[in-house]
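One structure coming up, written as structure tokens, with questions to follow.
The complex appears here without one of its protein chains, the remainder shown in place.
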Amino acid sequence: MNRRRFMGTTLGGLSLWPLAGLTQEITASPRLQERVEDEPRKRLRELGIRIGTLETGPHNALTDVEGVRVGQTTIIKGEGKGAARTGVTVILPHSGNVYEENLWASAFNLNGWGEMTGVAPIESTGLLRTPIFLTGTYNVGIVYGAAMEYLSRLNPGMGVTEETACPVVAECFDDFLSDTPSRPINTDDVFKALDGAKPGPVAEGAVGGGTGMMAFGFKGGIGTSSRRTGDKDTVGVLVMANTASRSELRIDGVPVGRKIKGFNPQPGKTRSIILVAATDAPLLPFQLKKIAKHVALGLAQAGATSHTGSGDIILAFSTADRIPRDKRAPFRDVRSVSDFWITPLYQAAVEATQEAILNALTMARTIVGRDGNTAYGIPLDQVRRIMMKFSSID
Amino acid sequence: MNRRRFMGTTLGGLSLWPLAGLTQEITASPRLQERVEDEPRKRLRELGIRIGTLETGPHNALTDVEGVRVGQTTIIKGEGKGAARTGVTVILPHSGNVYEENLWASAFNLNGWGEMTGVAPIESTGLLRTPIFLTGTYNVGIVYGAAMEYLSRLNPGMGVTEETACPVVAECFDDFLSDTPSRPINTDDVFKALDGAKPGPVAEGAVGGGTGMMAFGFKGGIGTSSRRTGDKDTVGVLVMANTASRSELRIDGVPVGRKIKGFNPQPGKTRSIILVAATDAPLLPFQLKKIAKHVALGLAQAGATSHTGSGDIILAFSTADRIPRDKRAPFRDVRSVSDFWITPLYQAAVEATQEAILNALTMARTIVGRDGNTAYGIPLDQVRRIMMKFSSID
Amino acid sequence: MNRRRFMGTTLGGLSLWPLAGLTQEITASPRLQERVEDEPRKRLRELGIRIGTLETGPHNALTDVEGVRVGQTTIIKGEGKGAARTGVTVILPHSGNVYEENLWASAFNLNGWGEMTGVAPIESTGLLRTPIFLTGTYNVGIVYGAAMEYLSRLNPGMGVTEETACPVVAECFDDFLSDTPSRPINTDDVFKALDGAKPGPVAEGAVGGGTGMMAFGFKGGIGTSSRRTGDKDTVGVLVMANTASRSELRIDGVPVGRKIKGFNPQPGKTRSIILVAATDAPLLPFQLKKIAKHVALGLAQAGATSHTGSGDIILAFSTADRIPRDKRAPFRDVRSVSDFWITPLYQAAVEATQEAILNALTMARTIVGRDGNTAYGIPLDQVRRIMMKFSSID
Partner (left out) sequence: MNRRRFMGTTLGGLSLWPLAGLTQEITASPRLQERVEDEPRKRLRELGIRIGTLETGPHNALTDVEGVRVGQTTIIKGEGKGAARTGVTVILPHSGNVYEENLWASAFNLNGWGEMTGVAPIESTGLLRTPIFLTGTYNVGIVYGAAMEYLSRLNPGMGVTEETACPVVAECFDDFLSDTPSRPINTDDVFKALDGAKPGPVAEGAVGGGTGMMAFGFKGGIGTSSRRTGDKDTVGVLVMANTASRSELRIDGVPVGRKIKGFNPQPGKTRSIILVAATDAPLLPFQLKKIAKHVALGLAQAGATSHTGSGDIILAFSTADRIPRDKRAPFRDVRSVSDFWITPLYQAAVEATQEAILNALTMARTIVGRDGNTAYGIPLDQVRRIMMKFSSID
């Protein structure tokens, strides 16, 4: 049985960097092994590259927003027909039960050739009421059903005496590496990701929902980053990156994508990116909409400009005020950052978005998928060299 | 095995009116039987009541828009724990393959405490690319997955050499009659509805996705109506009505809900309504958005005003121009009704929406569901008497 | 000099009802005089007609929301070329300086063939920062300029050390009675309306911005109404009604427009309606958007369904939390009604909207305008007779 799963989230005790080596062990065959490059993967900052001027949080991750937990199930199975390189990444938006204690949220549809379920109620109530699930296109139905089951188990009154919620399930299309219509994911996989969700470091690259994703013609996937403002507010961003073409890639403005040699990608279909931003700053839904728009600006600064067919959808939420689903309470007393003080949060969103996307790239190792399709990890030595050239001129 | 299903769509050869009698036969037990009222169900016009001034199409149904097909699977099973009164209603938006030939469409979120998937791509591309599925809340995952499977089978290139599509799956919460978390629906049920989809008369009331739905404190469900403008354009509306409280009900302005005696409903949770409008008039997406808003005005004229917790979401599409998914064609030559000529289409949408909602009521027989919960069919004799009083004064 | 102006707001000490008689005195010539009907105008409730079930506030007006003030300048001048039947209605959203203390607000564009300036900043900041001005189409530039001047005078720092604000100026087209391109309004007229703004009763019908407006083929104009919920929240609505055709008119569902005899209107151009809702309930911007949508549903229940060419735009604001424009305060602590408790506010908005529109009709006397164009006040005796017929059947 060559089906292998591992929970990125069970590796929490280790530093993240061994993860890259570890994930190589799960490749299924000598043929895959030999094509995996040896270079250990690093996060952008480990390459000495900094985006912007704000400091990061302790893990430089979405989970730096206190209470946010991430769980991931990675599915790597087979090589030909039925080959799977897919999975699911789950974001639990706070440390409690988000069905019982909701969070202000808002979505922005930058270029919507893709799916994010659960958006209508967020726009209408301003509230995020469920975990957020990121996965491959063909997994949406299974994951949606699993999400409803999870919510029902956790909340026995839901759908009985209490109203239901519409889970947020977003997708990109992982067809280049995965035989997607075979739909290898099942309800248990989703529960494992939920059960394993935890704070702290987040596995990046070819893990969870990002297992089969591409970005800028290289292997993409899950990436994350965070920023702290001078007011000690944190903004974290997590992306499932499956987007853009190589020539577009910019790292801190440097046209790295045009300078890299070799590792040429197969010509690909247009792809998508899902971006999730969290903050502990108290922002109301209309302000979170503006954060989401600024995430789009960060995406642009990384060079990606939403081609046709790209489902580029952004969700932003704030953990500052938990809004109880208490029907007896007529009022909610909430706090909101003054718009006059919001610019640093915009800056944090723009910077963290860029770095999250770039972390997805630099942390993603080479993966061989269905029919021998190969997604190369971006060559870190070349990245470092190109960036040094540009920075050395000062 | 007391699980009983029937396909409203296999009954196409019969007139619609025997349908009401027929569906009574499927009730599962003497205890249910004795509580079903004997009164045969009628459509609003059969009661002598007309809404507005425009004429209807031949079937007074969504299917009067040429090419539109409707299929329904109704699931009625058991009485206590695990009791199911649910199903799925499928709208095939034209006579061909909507993945290959798309239609202009637009959605309007009137009050979004509910789910309609597939909206982001419609808003971004202006195009409806899949059938439309209406079902109960807990069925969304299964139906979404089945929809992807259906699309893949019909289009072997989808997800292989060609881009995927995001199916439109919308829901209301049928918990009063159905033990919804048991999720009795499966992929086959969805395929049966798809396979059985056909033009012509549409079964109404407690069928398909509407099997377990309530409206105005009575049994609601599926209802449909259509209008023809003086320019020979048709607007059809189909609703899955699970909305509003009794006192709100208005029929042609008459406060029927406040006048009806007896058949008191259990106090219920707030509920929802999904409304789908189709037209053969050539309308572009921004115009279909306006049609969708006018559907909301029709909903208001029937007395329903979107309570908290109500997921009132509207989709409108035009069958006039089929937009081929032909990547080689750089242009699409399309036609658009002049905005100066659009008012009759607004009127048609408002009138057809009211009548579709009222047909859902007058065609829905009494249903006993889980734990003996009873949804009464609106008493037609009282409706007729109240309306006669008001109309007799001229 | 036959130019006559009067300030509705200087008449505050009088009961409102003499106003109708009083405004007749300002008509400019015997020829006008003799065509003005003698029937004294009444508000809908004075005719014994009630809309809905909630109670009204003390004045049944927008001003029942504490702190809201209304001022109006009415301009009636000449009869032929250069004839003016126009003016401006100003809403001061609270008793203080709204530039220094902002209010949560949101707009909804139901059918946007019309102008409401200042909407982009409301949507982006959630805040209303200026008074609201309602006027005729050709007056928008003058009124906008006057509004900026007013804001600058009141706030000497604005545009110097402090940021500016974008005033909300909305219009309908009063061309049937007024020679609109002559633009008879000037900055002083706007200042007079501002200076005269006051709480308490509001003059209705052919006053202020509504002086030249039509509705349902009769004389329309300014109308207002309010509702109190069981939680002691108030919702007030003020409309500038210039909308719909006679056959559409519904009063409490009764098709009064189709029953009225005589007083036939000239066939007219499609017209518009501006609707402003205020509440003292603490609602956040996304909730005020839903209130604005429910105002649209109330419009529909009065029978108006947004024809082509109609600029039907809605603004809603809450007076509960004043948000200081204090750049030093990093946070705003605000209160928000739980969405579970919001339904009565929806009902209040729907009911008050209907009654405000109908008050605009029943309070508007016959006006003869440019080129002898006559807008008839709706015949109140007929209205009363028709409504009695329908209500007597109980």
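Chains: A, B and C, in written order; residue numbering restarts at 1 for each.
By definition in this document, a residue touches a chain if its C-beta (ideal position, glycine included) is under 8 Å from a C-beta of that chain, and two chains touch if they have at least 3 such contacts.
Since the structure is predicted, the reported quantities are computational estimates derived from the model, not experimental observations.
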| item | value |
| --- | --- |
| Chain not shown: contacting residue from C:44, C:83, C:103 or C:142 | C:142 |
| Per the touch definition above, residue among A:342, A:358 or A:378 touching the missing chain | A:342 |
| Touch criterion as defined above, residue of B:276, B:337 or B:383 at the omitted chain | B:337 |
| Full-complex contact with the absent chain, from A:50, A:307 or A:384 | A:307 |
| Sole contact to the chain not displayed, among C:217, C:282, C:298 or C:311 | C:311 |
| Residue among A:250, A:271, A:322 or A:365 touching the omitted chain | A:250 |
| For chain A, residues in touch with the removed chain | 110-111, 250, 252-255, 270, 290, 293-294, 296-301, 305-309, 339-343, 346-347, 350, 389-390, 392-394 |
| Chain B residues that touch the omitted chain in the full complex | 123-127, 231, 282, 284-287, 290, 326-327, 329-341 |
| Chain not shown, touching residues in chain C | 109, 111-121, 123-125, 137-138, 140-149, 152, 159-160, 163-164, 166, 173, 175, 180-181, 183, 269-270, 309, 311, 313 |
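Just so it is clear, only the chains that are shown with their structure count from here on.
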| item | value |
| --- | --- |
| Longest centre-to-centre distance from chain C, chain (CA-based) | A |
| Mean-CA-position distance for chain C and chain A (Å) | 48 |
| Averaged-CA centre spacing for the pair chain B and chain A, given as whole angstrom | 36 |
| Interface hub residues of chain A, defined as touching at least two other chains | 123-125 |
